[in-house]
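What you see is the complex with one protein chain gone and the rest in place.
First chain written, first letter: the chains are A and B, and each begins at residue 1.
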Amino acid sequence: MLILPVVIAVLVVLPYFVPHYIVAFLMLLFIYVILAQSYDILGGYMGYVNLGQSIFFGVGAYIFGITLKMGFPVPLPFLFALGAAAAMAVAISFPFFRLRGFYFAIGTFALANLMFLIAYNLVITGGPHGLFIEMANRLTISYYAIICFLVIAIFINYKLERSKFGLALKSIREDEEVAQTFGINAFRFKCKALVLSSCLPGLAGAFYLWWTCYISPEMVFGIDITLIPPTMAFLGGTGLVAGPLVGGVVLMFVEEVLWTKMAYLHRATLGFMLVLVGMFLVGGIMRSKRFIGIWGLLKKYVK
Amino acid sequence: MLGEITQVAIGGVLLGGIYALAALGLSVIFGVSKVLNAAHGDFIILGGITTYFFFNLLEVNPLVFAVILIPVFLIGGFAFERVLIRPIADKPLDEMVRASILVTFGVSLAVSDLLAFTWGRDIIGVTYSMPSISIAEVSVSTLRLLALVVIVVVAVVLHGFFRKTYTGRAIRAVTEDREAALLIGTNISKMRLLSFGIGSVLAAIAGLFFVTIFTIDPYMGIPLMLKCLTIIILGGLGSLLGSLVGGLTIGFAESICSYYIGAHWSPATALFILILILLIKPTGLFGVRGAK
Partner (left out) sequence: MTKYVVAIVLVAIIVGAGGFYAGQTLAPGKIVEVEKKPPRTIKIGMTCAKTGGYGPMYWMTNELSLEWAKIINEQGGLYVKQYKQRLPVEIVWYDDKSDPATTIKFYEKLVTEDKVDILIGPNCSPPTFAATTVPEKYGVPMITQQAASPSIFSRGLKWVVGCLADSSYPGWSYEYFQMLKAEGKAKTIAFISEDSLWAKDNYLNAVDLAKGIGMRVVYEEVAPVETKDFTAVITKMKALDPDIVYIASFPVFGSTFYKQAKELRLSPREFHVTWSGKGFFDVVGWKDAEYVTGEHYWVPDWKVGNYKMLKRICDNIGINAIEYAFGVIQFYGLEIAAAAIEASESLDDKQKLLDAIWGLHIMTTGSPDGVWYARQGKVVDGKYSGIGTINPFCVQIMKGTFNAVWPKSVATAEHVYPMKPWAERG
């Protein structure tokens, strides 16, 4: 627990010592991790694989951009983004929570693709040309905002472990029917969980646009942003507080290293690694015996 | 006018036939082993590449090469199952689902990247064409008709296999009720092996048609797999007839939508249908009980 403030302090002063590129890399990494952590609320604790996290990210980004261009002064578009993402979560809850398991996953994935098509075809979102906002160098501000959100995301999952709300979600995961007989209004909890998991991605999307000054449907609703966060969660370990974080860091660093060392076959190597993980580390890195051993040693050391 | 609509309808059915062929393999694999083969699209590409390779050696009707594709991909499918799937197949369902997604997705990435690296990342198409049949004002593409014939033949053969032979019935048993099948002593492992073999062969044949009628490129695996997924969910997981009907429906719907509303919204058609089915009857048109 002591490590945490130290790490945060290091991250905060980093931009002053380290090349621009690394800050950008970290920011993208943290955005993915935020998506992975918030995915885990539904995916890990509640047992519903939600492949539509990118919906909130994209909606947040686009609403932010559109309201900013409409002329609303700065803090407001961020609030609009947050509101839109949450509203979207509520709207999705009603039709989609009638589905379970595999079907829920496919349904949310289909919805994410639909959002892509909508963004691609509407004039107000700029269509295939994407959305430009006024340009300026805002990397540092966005970076700090994203760090805040990351801390909040991890904190939420940490609290979820220990709260009654989290307990309710876990009971839904174990056996939804039984949970209902114990008096848990499953739908209410599911809806609340979805709204909770939509807030941070929505804000992250807004800050993403704030930095890049340009988004296109592919950047915020594309296959990458839809599938990579759940993969990170799987990789690190779903249902664990630091699981998505670990998975995210490992995945991004491995990809970066691979990419710089192997010009052409980095994706293939990534594929091989996923196969290995699937075969040996299925519970996620954090659940593998080796990791638990190392983690135990570290904890003893710190104490 | 009638001629036009007939043409569009026929076009839709022919397209649907090819879609159904592509989806069939995925359905068989999923039904038996409960593994969603994310690399299915890449198997289709591999089938297409093999066809292209042989077509460059011998310029005949590509269908001839099915003779080579069938044994090669049967063995390939077996190998894939034995090496990559068997080790993870006996885990608890949760873990197995995750593991299979990771493993097959990993394979898909690896295959598409390796292909892109070795063949130069261009798109490929087989430049073989057959004159089309003209009936009144309606032209029917012979190649696509052939694909439809093939899938009907395949469907009939598979149907016979699943109804009449012992192994076939065993596969059906596993698909419909895994626990019961286990209880009566069905060798699930062997069924799984077979399903991967059959599924891979079906994918390869679909690939043959893809490369001849359309084009293929190394990165189309995942989008293609997603389309097949849409079809088998529409038709009902684990149901052969469902995949057929699903494929035909989607092809038909896309064609009609293209004619009346505009080609613009074609991909949306499949998505809308999928979401509608999920909300109304998630098990699909012919969903098999217990196949969740």
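Methods note: a residue touches a chain if its C-beta (ideal position, glycine included) is under 8 Å from a C-beta of that chain, and two chains touch if they have at least 3 such contacts.
Small disclaimer: the values here were computed from a predicted structure and weren't measured.
Remark: the omitted chain is touched by one listed residue; of B:L93, B:I123 or B:L182 this is B:I123. Set against the missing chain, the residues A:P95, A:P128 or A:G296 yield one that touches it, A:P128.
One chain is missing from the display, and on subunit B it is touched by residues 4, 7-8, 10-12, 14-15, 18, 82-84, 86-87, 116, 120-125, 127, 129, 132, 134, 139, 141-144, 213-215, 217, 219, 223, 251, 254-256, 258-259, 262-264, 266-267. By the touch definition given at the top, subunit A reaches the unshown chain through residues 19-21, 24-25, 28, 120, 128-130, 132, 135-137, 139, 212-214, 216, 218-219, 224, 259-267, 269, 272-273, 275-276, 279-280.
By our rule, only the chains that are shown with their structure count from here on.
With centres defined as mean CA coordinates, subunit B is found 32 Å away from subunit A.
On the subunit B side of its complex with subunit A, the touching residues are 84, 87-88, 91, 95, 97-103, 105-114, 117, 222, 226, 229-230, 233, 264, 267-268, 271-272, 274-275, 278-279, 282, 292. Subunit A makes touch with subunit B in their complex at residues 95-96, 98-103, 106-107, 109-111, 113-114, 117, 121, 223, 231, 234-235, 264-279, 282-283.
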